[in-house]
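Here the complex is missing a single protein chain, while all its other protein chains stay put.
Now for chain A:
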Amino acid sequence: MALNENEKINEIDVNELDCRDTLTFWEKFGNIFRSKSIWMLHYCTGCGAMELPPTMTSRFDMERIGMAPMATPRQADVLLITGYLSVKTLRRIIYTYEQMQNPKYVVGFGSCTLNGGVYYDSYAVISRLDYYLPVDLYIAGCMPRPEAVMSGFKKLMDMIKKGEALGWKRYQKYYDWYKKNQVRALGEVYVKDEFHE
């Protein structure tokens, strides 16, 4: 079992981590542009990814609200965790998230990212995403319909514009806590760059 039950996760209060006061004028100005142009990463885990093709193409047309798919994490703004996340994939997700450039957001799809969903007791699947990555928004549903996905993205845009989607700042501020949880989930293998060892 990858998750060691003897080590309890020390939960932190998300409301306490409000970084809104640090927003400067230029950040508020930039947030207007960031909220209207969101590039999502073309990397999906789990079954919720199935709802993204109809969201992108003719019927629900994601480009209408300025969203576009991007092939590489360097260019992307939002990382979608579309469903269950196995421990094996978690390491790739962390690599991907840390490669993204700084105003970056994470959206969790469905109940799997909240509490593990049907994989609650599984040895290979993590049960709560926000122990490992700072999630800005959850979209309800198993799987969420394209309408729900679009409405979730509109909500994310509102949050970015108001300066509430500050997961990336939380990740910097509480990096030690996230890192500890990541290492705990991944067992003995530390999170490192396996391509440049």
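Rule of thumb we're sticking to: a contact is a pair of C-beta atoms (placed from the backbone, for glycine too) under 8 Å apart; a residue touches a chain by one contact, two chains touch by 3 or more; residues count from 1.
Criterion: contacts and distances are computed from a predicted model.
S.K.: Can you tell which of "NADH-quinone oxidoreductase subunit H", "L-lactate dehydrogenase complex protein LldF", "Paraquat-inducible protein B" or "AIM24 family protein" UniProt lists for the chain that's not drawn?
M.R.: Hidden chain, UniProt protein name: "NADH-quinone oxidoreductase subunit H".
S.K.: I'm checking contacts with the chain that's been left out. Which of A:Ala71, A:Ala124, A:Ala140 or A:Val183 qualifies?
M.R.: A:Ala71
S.K.: Can you say which of A:Arg34, A:Arg91, A:Arg128 or A:Arg170 touches the chain missing from this structure?
M.R.: Candidates A:Arg34, A:Arg91, A:Arg128 or A:Arg170; residue touching the omitted chain: A:Arg34.
S.K.: In the full complex, which bits of chain A touch the chain not displayed? Write them out.
M.R.: Per the touch rule, chain A residues meeting the hidden chain are 26, 29-30, 33-34, 36-37, 42, 57-58, 61, 63-64, 66, 69-75, 77, 100-103.
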